[in-house]
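Omission of a single protein chain aside, the complex is shown with its protein chains in their original locations.
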Amino acid sequence: MKKLINSPEDVVSESVEGLVFAHESLLELHPSARVVMRRDRRREKVALISGGGSGHEPLHVGYVGYGMLDAACPGEIFTSPTPDQMYEAAKATDRGQGILFIVKNYTGDTMNFSIAVDLLTAEDYSVEQVVIADDVAVQDSLYTAGRRGVGGTVFAEKIVGAKAEEGASLEELKELCEKVSNDVRSMGVALTSPTVPASGKPTFEIATDEMEIGIGIHGEPGRERVKLRTAKEIVEVMAKAIVEDLPFVAGDQVAVMVNGMGGSPLIELYLVYRELKNYLDKIGIGISRSLVGNYITSLEMQGVSITLLRLDEELKRLWDAPVFTPALRWGM
Amino acid sequence: MKKLINSPEDVVSESVEGLVFAHESLLELHPSARVVMRRDRRREKVALISGGGSGHEPLHVGYVGYGMLDAACPGEIFTSPTPDQMYEAAKATDRGQGILFIVKNYTGDTMNFSIAVDLLTAEDYSVEQVVIADDVAVQDSLYTAGRRGVGGTVFAEKIVGAKAEEGASLEELKELCEKVSNDVRSMGVALTSPTVPASGKPTFEIATDEMEIGIGIHGEPGRERVKLRTAKEIVEVMAKAIVEDLPFVAGDQVAVMVNGMGGSPLIELYLVYRELKNYLDKIGIGISRSLVGNYITSLEMQGVSITLLRLDEELKRLWDAPVFTPALRWGM
Amino acid sequence: MGDVILVISVENFIKSLLSSANAVFASKDMLTELDAAIGDGDHGINLDRGFKTVKEKIEGKSYTAFSELLRDVAKALLFSVGGASGPLYGQFFLKMGMKLGSKPEATLEEFANAVKAGVGGVKSIGKGERFDKTMLDVLIPFSEVLSTCVNEKTPCAECLKRAIEAAREGRDETINLIARKGRASYLGERSVGHMDPGAASSFLILEAMCQALLSVETDR
Partner (left out) sequence: MGDVILVISVENFIKSLLSSANAVFASKDMLTELDAAIGDGDHGINLDRGFKTVKEKIEGKSYTAFSELLRDVAKALLFSVGGASGPLYGQFFLKMGMKLGSKPEATLEEFANAVKAGVGGVKSIGKGERFDKTMLDVLIPFSEVLSTCVNEKTPCAECLKRAIEAAREGRDETINLIARKGRASYLGERSVGHMDPGAASSFLILEAMCQALLSVETDR
């Protein structure tokens, strides 16, 4: 296992500490729980909180700041956080306007967040949660764990964060978050496996000429294992699955994210973006906002995911609103 | 070879095209040469141009925009660009105030840029160049190729770019760039090798328990091959070499960059930042500005480099000045 | 042995829990590998961390009530494991403790009822059922066989052994199931052929627990 770490047990806490050191005017650590919080909590607004397993950085800790999250709760690598983290995060950031949890749809996350909701509700906090489930690689069904939450979460945090900054109510934010969640779809592929530090071994074996289509951000296997293809072919498979699922139709305006899984260099991500733009151009879907880079990763896994969000004027405005976090910053 | 590409020959042009697509309000491609240019070239200012082999993204193409470069000339992967690129870039961006080339110190780059300087001078353009050579892993000597230009280049482009935006003269910018060049030092380590697409094989072999200390951004071997160490130990080796070289002394204020080589995840980079901060705290050096992320990479190589720049009030001001490029953005 | 009536003291139950903890520690890598095949490769790591916390919390401490002991166990798991298994096992032990209440001793019948309550907790928080290819495929048959045997007045040791056998079968049956809950469900048909990691850990935990209870019994 090749990693720049001291010991597997300390990776998350030491990295989080480094993040807070590096952005100390923006962030602070909760004194007792593993929670990264905005330093400036004067403003009366709904507290927006997310969290999940670590290893997906910058998600979520890198999205704490003006115009996005008020707090993030990082779990162990690929392991959802524990309810005490969300409970403490909520108590520390609540400004009397209520708390909204943005939760990625994984059994562990939904259960741990729900327990936190129960604990907080019992203490009369007003708290709501929205579950993001945008991974089209997984068949959606009431009888299964449902779709995984992936790249759409980044869009949700940005857009709902902007609206929260405007002073919207908990109810309005929940509604907006559900709208984003309804209109966003993602899919990913992997060329290599991540290695969880505590395990020390690659999560899955994959031959040097193979790729996994529909990979999850924890290295969960996807739809199928196939021979490595060209970027153009890979993008077609992903984009087609995404477009047909919602479906996105000719004339739609979208925000897209071409997201690196952590081990793929930027030169490849921009190449993938080119293929995606060519594909969408052909079917009449217009890209009006875009992100290309590592936004929701899977440790050092090589691979890429694509996310599409259907935009309207309000979403565009909220997307463009100023944001100042470690990983996303514009307008200020 | 596992890469998200179509064919080794087309990687650079397709990726550059993707970059320009993704940032089309900011960038455009030169109609005849492989040059990425700022779209808005109305302002009368010195044209700031850099370039070098591709595979180091976001360097340099991702630093074209307001407050940094006017144009970047990407060569083939790990191969310096050809003089016609710099020549065309200069002609297209010159506003009559002169042209400054920022060149990383590699034999190929310096020769190709010098030929461009000759071509332009012959046509009466006023053009200057500054060579950045900040890699302390390499012994400096008049009788060798000298030190490699690495992370310091990012600082130079940001700071000189800000000053150019203020309307400084070619002479002033050259002087400032030389000052940055004099006061900046870097060093890197690698855990894995990059693979040049056209070659298809890792540039070097490295055992699963080994690391290369003093690696170059083209996978050039460094000072020594050693057994993998903890992040704390690795940071100590790098920081010590950097600090002693300038030397940086107690009381100095510095800008630091903890730079990922392309294949190392952000969680590790922030952990490295923590170790660096602890080390510098101990010896009385104060971090007053910082960057943590992938800023000058070596394809998918796993590893990290550290850059330190001694700051004074002017450099701080220029660092903080607004910048709007694909890879670096704040204040606007 | 066999026809003596088993009485479980809080003290002995601590020993059983520590025995479960040791079983988890010893199988950390195996559980992680099972999870790597159809999940995200952290189940062993998660439970190792969780049961270390449990051990730290309860070892050497003296409890007078099951509810108190099991609340500590549940909170240790809930606040240190994370993932899916944290809340699930947390709920299992919490509900068990609530059922046993504040007494210092329990009969096997009371124990069986407590297990049933624990399984109910797992079902309700995870919204799962049997044959979803989860830990419930071990917990449910274990609980059912235990209750049946106890009701039929089967000798105590035999009750526990039969329950463990049913749990083992349930665990092995998960190999042929298609996962419908948890991370493995993303795989659909591709999950067939692999044992569910949570089923494997439940079996280990229950087996070690019962063996410890039995050995105490034998020692009397």
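Going in written order, the chains are labelled A, B and C, and every chain counts its residues from 1.
We take it that a contact is a pair of C-beta atoms (placed from the backbone, for glycine too) under 8 Å apart; a residue touches a chain by one contact, two chains touch by 3 or more.
For clarity, every value in this text was computed on a predicted model and none was experimentally measured.
Counting contacts over the entire complex, the absent chain touches B.
Considering the whole complex, the residue from B:Thr121, B:Asn182, B:Ser199 or B:Ser288 that touches the absent chain is B:Ser199. The residue from B:Gly18, B:Gly67 or B:Pro81 that touches the chain not shown here is B:Pro81.
Against the chain not shown here, subunit B presents residues 53, 75-84, 106-108, 111-112, 114-115, 137-139, 143-145, 148, 196, 198-199, 201, 203-204, 216, 218-222.
The rule is simple: only the chains that are shown with their structure count from here on.
Just count the C-beta contacts per chain pair and the biggest one is A-B.
Separating the centre of subunit B from that of subunit C, both taken as means of CA atoms, is a distance of 56 Å. Counting partner chains per residue, subunit C shows two or more touched chains at no residue at all. Counting partners per residue, subunit A has no residue that reaches two or more other chains.
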